[in-house]
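Here the complex is missing one protein chain, while the rest keep their positions.
So, subunit A:
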Amino acid sequence: MTAPLRERTDSRIQGGEPAVRLDGVSKIYGQGKNGLLALDNVSLSVGQGEFVCMLGASGCGKSTLLSLVAGLDSPTAGRIGTEGRRIAMMFQEPALFPWLTVSANVEMAMRVQGVAKRERQTRAAEFLEIVHLGGFGDKRPHELSGGMRQRVSLARALAQDADVLLMDEPFGALDAMTRDLLHDELERIWRERGLSVLFVTHNVREAVRLGDRVVLLSSRPGRVVEDFPVTLDRPRHTDSAEVAKIAGAITGRLREEVMRHGS
């Protein structure tokens, strides 16, 4: 029970298999004629340690896709392989439990794994330290700002000792400056911990800032339109010219997609 979880993680992962693999995944909500095709034959993979951003206009089924990978919902057709990897997820809202302190919220992630209370507390403090919230363990979620709460949420996701981190527009509701800082933080944590990340956003620059690849989804139904590799050196800046250039190209492609629905 007290063995460091990181080591266990490493033994779970075999060779060069992708961390997440979707094969011909479709999702239909409802039935028969009234059924809504949310995702249509989506195939996608996130490599071990890869940071993949998924981009699309509204109605492209981004969130649906994450829910499927997280196991919150099951696909109508196709296969999702995560090869026994542990999966953590962050939402647009922090989704913290208001009846628990910040520290206890992080500890919740270790409860299911049966970690002893004392160790949970020690480790929660460490995870909070990672997101620079060391001194805030005894606060209640509502006493923190939106950005801080989202960092607690990140700490909680990290505490799950997951190999795969799914993120559903986690910084969408934050101001630009906080978001920039959190991008840097996320990048650092991702690199240090060798996470595989699938990050959903509708912010093109954010996708280019963070992703090794940017996958563009079409809307209604969601399909993979294009897969842009981003080979810029890290760390990148959201405001840099290189990021802007690639973002411009992707935005152009996104516009074409959106216009298809206007006619």
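FYI, a contact is a pair of C-beta atoms (placed from the backbone, for glycine too) under 8 Å apart; a residue touches a chain by one contact, two chains touch by 3 or more; residues count from 1.
By our rule, contacts and distances are computed from a predicted model.
Between the listed names "Succinate dehydrogenase subunit C", "Acetone carboxylase gamma subunit", "NADH-quinone oxidoreductase subunit K" or "ABC transporter permease", the UniProt record for the complex's undisplayed chain reads "ABC transporter permease".
Touching the missing chain, out of A:28, A:57, A:125 or A:181, is residue A:181. The hidden chain makes contact, of the residues A:93, A:212 or A:226, with A:93. When the missing chain is restored to the complex, the residue among A:36, A:72, A:116 or A:249 that touches it is A:72. Of the listed positions A:48, A:103 or A:160, the one in contact with the omitted chain in the full complex is A:160. Against the chain not displayed here, subunit A makes contact via residues 70-72, 87-89, 91, 93, 95-100, 108-109, 111-113, 132-133, 140-148, 156, 160, 177-178, 180-181, 184-185, 188, 235, 237.
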